[in-house]
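Only one protein chain is missing; all other protein chains are in place.
Moving on to chain A:
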Amino acid sequence: MNFLKNFFEKTEPYVQKGAKYHWLNSVHDGFFTFLFVPKKTSKSGTHIHDFIDMKRTMSIVVLALIPSLLFGMYNVGYQHFKVIGELASTGFFDIFLYGFLKVLPVVIVSYGVGLGIEFVFAQIRGHEINEGFLVSGMLIPLVMPIETPLWMIAIATAFAVIFGKEVFGGTGMNIWNPALLARAFLFFAYPAQMSGNSVWYSFSENAQTIDGFTGATPMAEAAAGNITYTVSDAFFGFIPGSIGETSTLAILLGAVVLLVTGIGNWKIMFSTVAGGLFMGILLNIFAGSQGLSEEAATFFGIPFWHHMVLGGFMFGAVFMATDPVSAAQTQKGKWIYGFLIGVLAILIRVLNPAYPEGMMLAILLMNTFAPLIDHYVVQGHIKRRMKRAKVAA
């Protein structure tokens, strides 16, 4: 690999400020530092530094997303062959290959557009390329329905990177989770395409479908009063839904990676789940109350823990709510933040007829309120410090 190092070292002078290819500086630096950890040593402050850096951190999150991605690919194929009635006659690899070929372009578009914008902004701003998009670029495909047109993915990614992140100053400064912003953008900008029953399955329009096929997700069905899923299917992920969100098992594998490495915050995951269960139980209690329509009563009445394996709840709790930048940053704040996400997600999911899934909106809402939660926690901290100062005086 010495020739690569030599190549990058030799080309370095040509991309400096004022040199011929100065506009390639960020790109050069981005690839160089990706391949080689820089030789820069400490000039002041501590002489030794922890080996962890942003690249390692972000790559561990990407690693944690791999099970969801692989299963998502398989499930896309699985749902496809199930709908056209050929599931029994198709082999495992054909199923996976179908999904793989369907999902890969989405991943490529997301990374291509996002990293492209990231490189341009890094160049304009004169800073190094932020690794944050390595994660966002993987999250965006995973929260999209499979039949989302690629151009929509491209627009949503661009929107999320520019208006969700760069206008605030880049990774670390953003208020909302960029990947969720991409999803929300599509949800509100293209409601017809994004919330119908045609986006969750991948098949051509004139294909034969099995009898009774509606195209709806189990959650949309549940909101309409029909329970169409089995818990084991929902847990393992053999239900329609956004690419990466269906398999609770794959998500939990990712959660294990995040928790063992300490990259994902367990307090947020735990309290989000607690909040969801709490709201689920509350709804169960009121399921029998008078004045509820029949559909609502059914949805109210599904066992509270089913909410954990349905829709995007677990995916949001593990990968989205825990985003350290947009989450609350005080320890107490994290408990409150996570709990409210859980409560709001189930509340919106069950009670609001316009939005069959509440996780996205719940997290974005709590992203917005995270600084406020932190503000009150910090004020409490300051008050305690001041009180102690008075006692000491």
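Some notes on this structure:
Please note the rule applied: a contact is a pair of C-beta atoms (placed from the backbone, for glycine too) under 8 Å apart; a residue touches a chain by one contact, two chains touch by 3 or more; residues count from 1.
Basically, contacts and distances are computed from a predicted model.
Its record in UniProt calls the unshown chain "Na(+)-translocating NADH-quinone reductase subunit A", which is the match among "Branched-chain amino acid ABC transporter permease LivH", "Thioredoxin domain-containing protein", "Na(+)-translocating NADH-quinone reductase subunit A" or "MBOAT family protein". Check A:Pro105, A:Pro149, A:Gly172 or A:Pro303 against the missing chain and you find that the one touching it is A:Gly172.
The chain omitted from view is touched by exactly one of A:Val107, A:Leu180, A:Val199 or A:Val325, namely A:Val325. Considering the whole complex, the residue from A:Ala19, A:Ile52, A:Leu104 or A:Ile285 that touches the absent chain is A:Ile52. Along chain A, the points of touch with the absent chain fall at residues 1, 5, 33, 35-42, 44-57, 59-60, 128, 130-132, 169-173, 260-263, 265, 324-325, 329-331, 378, 381-382, 384-386, 388-389, 392-393.
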